[in-house]
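Shown here is a partial selection of chains from the complex, left in place.
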Amino acid sequence: MNGTTGSKVWYIPDGYYPSFSSGKFPSHEAICVLNPAAEDASISITLYFEDRDKMAGFSVVCPAERTRHIRMDQLKNAAGEGVPQGVAYAMMVESDRPVIVQYSRMDTTQAEMALMTTMAYPV
Amino acid sequence: MNGTTGSKVWYIPDGYYPSFSSGKFPSHEAICVLNPAAEDASISITLYFEDRDKMAGFSVVCPAERTRHIRMDQLKNAAGEGVPQGVAYAMMVESDRPVIVQYSRMDTTQAEMALMTTMAYPV
Amino acid sequence: MNGTTGSKVWYIPDGYYPSFSSGKFPSHEAICVLNPAAEDASISITLYFEDRDKMAGFSVVCPAERTRHIRMDQLKNAAGEGVPQGVAYAMMVESDRPVIVQYSRMDTTQAEMALMTTMAYPV
């Protein structure tokens, strides 16, 4: 395993944090990062919106040979801000070393959950 | 961030706009576009069908450092036509500068919603 | 638009045709093909299984500038055989000219439908 596995920049155009939840679980999204290399990876997330300026400063470490499933509903940036609810947004995930990124959403707005997932788009 | 991020042409073979909705939300599809560059992107969408000629002339602007979640049930082309309901179709998304495109569908034909998503296919 | 868009061979490892349906729709899978070029494309589908030899001879035409959403539950090969139900399988989609392929499944085994989709894997 060398350090060239994966990519350092990944995009996810379809982000949405539902305002409502029901059932056993809260509605949530996760950016799932896998770092198969021998050194820790510093992850930085930027959010893009339809009607306002981008938000930056969301930082997470994914340790060597570990995964991090970053819950977007629990993430705070350096200014203490969280992801806005009920608003369309998009994400850029940057890492200082190559990682692999997948995005998933569980929606429990209604009684029964719905799931969706996709690999993020690497550059 | 330079202008070479992403791609200028993306394809989505599986489009379908359900004729029925129930629950809290209407059934809908979205083409989610992310433009991380410093200049606005002009987006043009073409629809392909199984039994009729393609439809063009659907235009959207995705501003610089913004996302647009294009609701297919609300989109009209230059002739005032919308996406036909209950018919299989496919999409080509063209942009005058590189963007990233993801496709999602929420189906509420039955009482509980179902979700699916995938990155579009870049050329 | 030239003839080099897309790919001539696509793979889908996760095929499954549920034996049961309920609700408003039958459980079904679809191979969605988009042919944006100016000539018709001849599509050939091969099925792979866990415990038996592969099945070939499933043929479909996707006309120029058209899409075909191939319902796997309705497809028959040259020998009149259909896709076996309740059995894990995989698909190879071959075309005589470049196309784009996406795979989707609607499962209505239980009362409320579930959806999943992904781009097929191009070679």
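Note that the chains take the letters A, B and C in the order they are written out, and that residue 1 is the start of every chain.
The rule we apply is simple: contacts are C-beta pairs under 8 Å (C-beta built on N, C-alpha and C of every residue); 3 or more make two chains touch, one makes a residue touch a chain.
On a predicted model such as this, the values are computed, not experimentally measured, just so you know.
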Size of the entire homomeric complex in copies, 3 being in place: 4
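To be clear about the criterion, only the chains that are shown with their structure count from here on.
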Type of chain A:chain B copy interface by residue overlap (half), same or different: different
Rounded Å distance, chain A centre to chain C centre (Cα mean): 31
Centre distance in Å when chain A and chain B are each reduced to the mean of their C-alpha atoms: 22
Two or more partner chains touched - positions in chain B: 111-112, 114-119
Residues of chain B touching chain A in the complex: 5-6, 23-25, 30, 32-34, 36, 65-69, 100-102, 104, 106, 111-119, 122
Chain C-facing residues of chain B, complex: 9, 11-16, 48-50, 53-54, 88-90, 92, 105, 107, 109-112, 114-121, 123
